[in-house]
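One protein chain omitted, others in place.
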Amino acid sequence: MKKIDWEKMSKPIILVGAIIILSVLRPQSFLTANNFANVLWSVSVIGIMTCGTVFVFLAGGIDLSIGTLAGLSAITVVEIIDKMGATNASVIIGIIAALCVGAFAGMVHGLIITRFNIPAFLVTFAAQSVYLGLSMVITNNRIVSAREPALFTSIGSMKILGFPLPIYLMIIIALISWFSLSRTTFGRDIYAVGGNPEASEISGVHVSKDIVLCYVFSGLTAAIGGIVLASMTQQGMASTGSGYETQVITAAVIGGVSLLGGVGTVPGCIYGVVIMGLINNGLNLMSVPSTQSGLVQGVVIIIAVAFDALQHQDQSRKKVKRISEQIKGTASS
Amino acid sequence: MSKELLLEANHIYKSFSGIPVLHDVHFDVRRGEVHALMGENGAGKSTLIKIITGIYTKDAGQISWEGKPVEINSYQDCLNLGISCIYQELSVIPPLTVAQNVYLRKEPLRAGLIDYNKMNSMTQQLIDLYDFPLKPTTLVEDLGMGQRQLVEILKGLSNDSKLLIMDEPTSSLSGKEAESLFGIICKLRDQGVSIIYISHRLEEVYRLSDRLTILRDGKNAAVLEKDEIIPKMVIETMIGKEMEEVDDSSKELRSDEGPVCLEVKSLTDSANRFRNISFQVRHGEILGIGGLIGAGRTEIVRAIYGVDKAASGEVLLDDERLDPNPALSISKGIGFVPEDRRKQGFIPLLSTVKNVALTNYDIIKRTGMAIDENDELELSKKAIEAIDIRPADPQKEVGTMSGGNQQKVVLGKWLVRGLKLLIVDEPTAGIDVGAKAEIYSILDQLASDGVAVIVVSSDLQELLRVSHRIIVMRKGGIVREFKDETVTQAKILAAMQGVEEGEKR
Amino acid sequence: SGERTERTDSTANTGDTPTTTSSKIKKNPYTEDIKIAYVAHDLSTPNNQAWLEGIERECASWSNIVIQSFNGESSAETQTQVMADVINQEYDAILLQCSDGTALAPSVQQAEEAGIPVITINLDAATVHSALVMAVDYDAGRMAADKIADQIGKEGKVAIIQGVPGLTRTDNLERGFRETIANYPGIEIVDAQSAAFEKEQAITVMNSFLQNYPDLKAVFAINDAMAEGAALAAQSADKKGQIVIWGADGEKDALAMIESGDMAGTIYTNSWDEGSTAAKIALLMIGSEYSYTVLSETPQVIMEPIVVTADNVGSIPEEDRW
Partner (left out) sequence: MKRHIKQSTMRRLISLAMLLALIALFGVLGGMSFLSTGNFSEIFRNASVVAIVGVGVTYVIITSGIDLSTGSMMALVAMTMANIYAYTLLPIWSMILIGIAVGLVAGLVNGIIVAKLNVPEFIGTLATLGIFRALTYLIAITDANGVIQSQPLTVPEYTVLGGSIGAVFYVTVAMAIFVIAGEVVLKYTRFGTNLYAVGANKKSATLSGIDVPRTRMIAYVIVGFCVAVGSVFTTARLQSTTALLGSGFEFNPIAAAVIGGVSLAGGSGDIIGTLIGSVFMATLENGLLKLHMNTAFQYIIKGIVIVAVVIFDSLYRKRMDRIAKEHGAQAEEGVGA
């Protein structure tokens, strides 16, 4: 008989538990396909960005710039559509330009961090300010709208099989991240770098190069997130994307990613993202006053994470007890 | 000698994630004795010590101190009773100074504030007393492994305890410091202090111990009084098989033969830790590098492998000039086992599979971009088999393995690929006799397969046992080369201390 | 627990006030070099920017006038620090949109005492100062409520999308709305959730409204960005035009959405006008003799809000859409 690995089960248990609780509390509105689509849709941008930024976390870094970088990318694409006219060609050029902005910014972060050995926190914190400023300059603090063409607006809202496109984008990016992290040498190197950079270097890992690539990927997904955001809201403005960095870190940490590096998985991140979506959805469906949502959110997060942490301790403790009792049993007999 | 029991541990059980590590272990210590605790890597010695010192909680069993049952829940409880411990994995704090480390939690205070002058001078006194090459105000992060171990020893000694536990205190020490430690141990014993001594260096154990407990697979295997200690029997009880005795007081060295593999030409360090170093290693040859702590051996091999950049000089591999960096070195067939395995050797959170795979991705099968996980697993099984890593579970996180087995993982990952040159720095620090013998025969085997091997070691016996040729370093330069002659430990020691060259301290 | 009455509340001469009360120096604002500070609540929002543009337009013809804008980053603490700096630099007038009328009061008073006239925009500071130019929030809420009631036939479920709770201006809007809706017994306010002024969050909030209240009749969003978000959500749930969605501010995207039938209405204020009005008053104050000391209360200039629906949206000319 195969034994159940309780340590691995704690996350699914919390997830299923949350779904059951919400279904009981709000049977009509929660348990519908439409609502699930909404939950996933509302966290899809966070999900996309988390799946990219998790590379940075795993390598032991942090990226605070993704929020305003997403904003800058959103503005890039809508500005190009605005200036070049609402044609499909300008959408494609805009998207490519936005992706370049994201990747280039990520590369700059990575190079500064590794070349000069500067804390990632500071570099990306400063970059956050730079991108906000750039966005303000480009837009002159105005909203740039892009309500056309359909090719652009459908990115954020087109439905396939009842689910909006951003959900599929999130899934695709999650699969790419999952594959590269768990099955390629690059991914393995990232875990090693985050777990022990010095030993990795000695083991022949190109630590600096890998770290730069992580930031590039993070910047790239920030840009994708920004494009999706722009399409969802059919506009871009300087404050687009602000605050996303905190949500992304929260989702990742709920999903078991350690900010010290080396620990975490993509499925974990998706779990974190979904849990955040469920909490918000639950708060909305139960009409919790907005002033009190922080309280509920905070308490639920602490309980979920602490349960996860204690689960690990508890399980090993219980197992130990069981086995030592067995041992004692055999010893006395 | 008084037979009064100071510490008694009975029926101790402990398991980690379901795997029993200690099983009904009994252990006691008398007042004023040196009690050696022996056993293979992973036998459970360190675990027993951590239970006694309150770091781990036992699953079952009792501990009594001076005849009374006690519950020890933290190291602080233990200090309060009068027990202190020198841990195998060292408990030094890198960003603090030597003095701060030694007096951590017992800093001398003046008007409630730490009196640094007093603390430093107290530390200096201790250092002078034991003649250790340390300064109170150096940051521990600037020290090499050997010096860190000395700091850990000072930290334990400064407690004035009734029972002092030493878990492999000499694993990174060279002869001189180890000797002065032995002096201290004898002095303490004479003062009535009890000592639990754990070491894989057998001659130390035979020399020092009044009594000896052997653990095997987490169970008591034997308790021997001083007059019952017979080396051959001890080893057999420990590892459960026979070992041939080797006489290693002297050795006949080889003369040069075979083509040159590595040539180092006037290598000089940017921070002046070594200067103008030139030597050669031939295919099929094992070159030993000896020297005192801080002689600069580690720095040289790091520079050859390419972890650090040398300021000037050349490194040639098979007559090809290298501008070494680790990735390049690996691809050229160089392997490297670093001195500080915890920090530099492996990724603690990853399993044996992934640690072994890290340096071997070039030889693991792929489908498209995806790593073939079966091939990866096979490779790690090969490594486990090649060097007998225990437990033989390829998925176990290396960070939770016993010290000796961690070292085997670090070495094992090089044994599964073809090498031209293997550099090992303190290869057997913390490794049990059985495994040591295995490692020596692995090195011999590599050499006879034509691999060039460089062994840096502070253990003279080891140096004599494995080397075909020996160079001795002192203060960043090569002072002596032994080849084609009969050397003894005494000769090497003399060279290390600079006596032979007529150099006076 | 009784209100504390014994304690004399006095804003006078405390922490922030320097001991010297400089007498007002009269300048000719159209000939002498003057500099005017615009301290915004959050410059990255469209109406703060529109105010700035209005101010700049008003002064554009005079090269002697320098306009400097400062971003309050939505924080009363930051605005207080900026105010201290602006006062130190002896600006000639300050145009201020308070993040918080009470918290900025000491700074406003300090500026006035230093002879710098302060013209607040949209939210009063809790101390007497030169002038307040405002769009009536409370009344705007009332107007929206009446119009929505009309449009849904005076009965049905209504929900509110709130801004960041605790910001006085938007709370006033909500208060006006709720008080008026209370007059219609057939209308029930079923829910109120914050989307923090963000369009994208409003989509999520609106989705959950649609999920929870399938028979929802109308949504009142406290600003246009959120109303636009709600409209997008309704659109993608195939309920375009079926739910009466209202916003407030009157920015150009919202007007366009009213034209396209996505939104039902908004309360329009001409923010450019509001900015230039404030600038006009500032120039007036700089050139005038009298100081705040003669005032018993702050003079107010009220920008009349215009209720915009599909019927009259065409009457707002392109050049007045900010």
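Letters are used for the chains, namely A, B and C, taken in the order the chains are written, and counting of residues starts over at 1 for each.
Going forward, contacts are C-beta pairs under 8 Å (C-beta built on N, C-alpha and C of every residue); 3 or more make two chains touch, one makes a residue touch a chain.
Remember, it's a predicted structure, so these values are computed and weren't measured experimentally.
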In the intact complex, which of the depicted chains does the undisplayed chain touch?
A, B, C
Which residue among C:84, C:256 or C:295 touches the omitted chain?
C:84
Of the listed residues B:13, B:27 or B:75, which contacts the missing chain in the full complex?
B:75
Quick one: which of C:106, C:229 or C:247 touches the chain that's been left out?
C:106
From the list C:45, C:71, C:207 or C:298, which touches the chain that is not on show?
C:71
Touching the unshown chain, subunit B contributes residues 55, 74-76, 78-79, 85, 87, 89-97, 100, 104-105, 107, 109, 112-114, 116, 120, 133-139, 142, 155, 270-273, 292, 294-295, 474-476, 497-498, 505
Residues on subunit C facing the left-out chain by the touch rule are 1-4, 6-11, 14-16, 43, 66, 68-71, 73-77, 80-82, 84-85, 88-89, 99-103, 105-106, 126, 164-168, 171-172, 174-175, 178-179
Provide the residue numbers of subunit A that touch the chain removed from this figure.
112, 116-119, 121-123, 125-130, 132-137, 141, 246, 249-250, 253-254, 258-260, 291-299, 301-302, 305-306, 309-310, 313
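Throughout what follows, only the chains that are shown with their structure count from here on.
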Max Cα-centre separation from subunit C goes to chain B
Please compute the C-alpha centroid of subunit A, do the same for subunit C, then give the distance between them in whole Å.
35
So how far apart, in whole Å, are subunit A and subunit B when each is placed at the average of its C-alpha atoms?
43
Which subunit B residues reach two or more other chains?
none
Find every residue in subunit A that makes contact with two or more other chains and list them.
none
In their shared complex, subunit C is touched by residues of subunit A numbered 26, 29, 32, 34-35, 38, 41-42, 45, 132, 136, 140-143, 145, 147, 157, 159, 164, 229, 232-235, 237-240, 280-281, 284-285, 287, 289-291, 293
Subunit B-touching residues of subunit A, taken from the complex the two chains share
179-180, 183-185, 188-189, 191-192, 195-196, 198-206, 262-263, 316, 319-321, 323-324, 327-328, 331
Please output the residues of subunit B touching subunit A within their complex, sorted ascending.
13-18, 20, 23-24, 59-60, 305, 307, 326-327, 329-331, 336, 338, 343-350, 354, 357-359, 361, 369-371, 373
